[in-house]
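My structure is below; once you've seen it, I'll send some questions.
And then chain A:
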Amino acid sequence: MLRKTFEGEIQQLKDDVLLLGSMVEQAILDSVEALKKRDVKASERIFAEDAAINKKRFDIENKLMVLIATQQPMAHDLRLLASTMEIISELERMGDYAKGIANINIRMGDAPLLKPLIDVPRMAQIGADMLHRALTAFVNEDVEMAKSIPIQDDEVDALYNQVYHELMMFIIQDPKTIERANWLLWVAHNLERVADRVTNICERTVFIVTGEMKEIKATDDEFWKGQHS
Partner candidate 1 sequence: MTQPSTERSPFVLETKDLGIFYGDFRAVASVNIPIERHKITAIIGPSGCGKSTLLRAFNRMNELSTGTRIEGEVLFEGENLYHPMVDPVEVRYRIGMVFQKPNPFPKSIYENIAWGARIHGYKGKMEELVESCLRQAALWDEVKDKLTQSGLALSGGQQQRLCIARALAVQPEVILMDEPASALDPIATLKIEELMQELKKNYTIVIVTHNMQQAARASDRTAMMMINHERSGTVIEFNETQKIFTNPKDKRTEDYVTGRFG
Partner candidate 2 sequence: MTPLTPSPSPTKRGGQPAYNVNIERRNRTGNVWRWVFRASTIVGIIALTALILNIMNSAFGYAALEAKVDPATLTVDGLPLEQQSKEQLVELLRSKLSKGAFNKLDNETSFEERSRANVLQVVNERIVRYEVVQVWTLWTSLTKADEIRAIAATEFPTAELKFISWLTTDFVTRPQSSEAITTGVRTAILGSLWTILFTILFAFPIGVGAAIYLEEYATDNWLNRAIRTNINNLAGVPSIVYGILGLAIFVRTLEPLTSGELFGMVDSTTANGRTVLAAGLTLGLLVLPIIIINAQEAIRAVPQSLRKASYGLGATKWQTIWSHVLPNAMPGILTGTILAISRAIGETAPLVVVGASTAISFDPESPFSKFTTLPIQIYQWTARPQAEFRSVAAATILVLLVMLLSLNASAVILRNRFSRKY
């Protein structure tokens, strides 16, 4: 096998992506945990975490640039490097969602939670789990695994719908809760977006291996019909 150096550098790159992924995963879980406990100090730490995530992302991006410039990747290598560029940008955005959740906690100030958080931590848990598995699929270039992950997105979507309907009920019953409900709605929305972006990562993984750029449609129409009816 030629190109041992390049192979090694790709491995290093994948490790870096995994590291970035775990930082993001942690940030998401931490942000929701802080919100659940209304721990403003913990939320402030999330900001620092996000700065670290951003820095890591730029580090990886730099490495990618160097690899593309020096190794002149073709075919699979080209797809891998180009997709990695996309994936780290997705990860960075996910980090921003975590920061957004932390920000909501801080801005809520002394106001108590509208309701105890049950579905929201669950969403965070599923999202973090999806992210973890998506990155495993990416590192192993496992198409089957990557294709199976977006199905979980539907679970998250379902939870989001549930939270949404619940909060709507609060608002209808007492319009004064609208601000606090809105905060929680944003949190749920951020988490729902996390799962969507994980789907993007999975699509990239499939592209790296097969060269086909297609959306993975986990959400079949039947499912949505069931939800809305």
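Criterion applied: all candidates are chains of the complex that A comes from, given by their letters.
To be clear about the criterion, a contact is a pair of C-beta atoms (placed from the backbone, for glycine too) under 8 Å apart; a residue touches a chain by one contact, two chains touch by 3 or more; residues count from 1.
In this text the structure is predicted, and so the values were computed from the model without any measurement.
When the candidates 1 or 2 are screened for touch with chain A in this complex, the one that qualifies is 1. Across the interface of their complex, candidate 1 is touched by residues 1-3, 6, 72-79, 211-212 of chain A.
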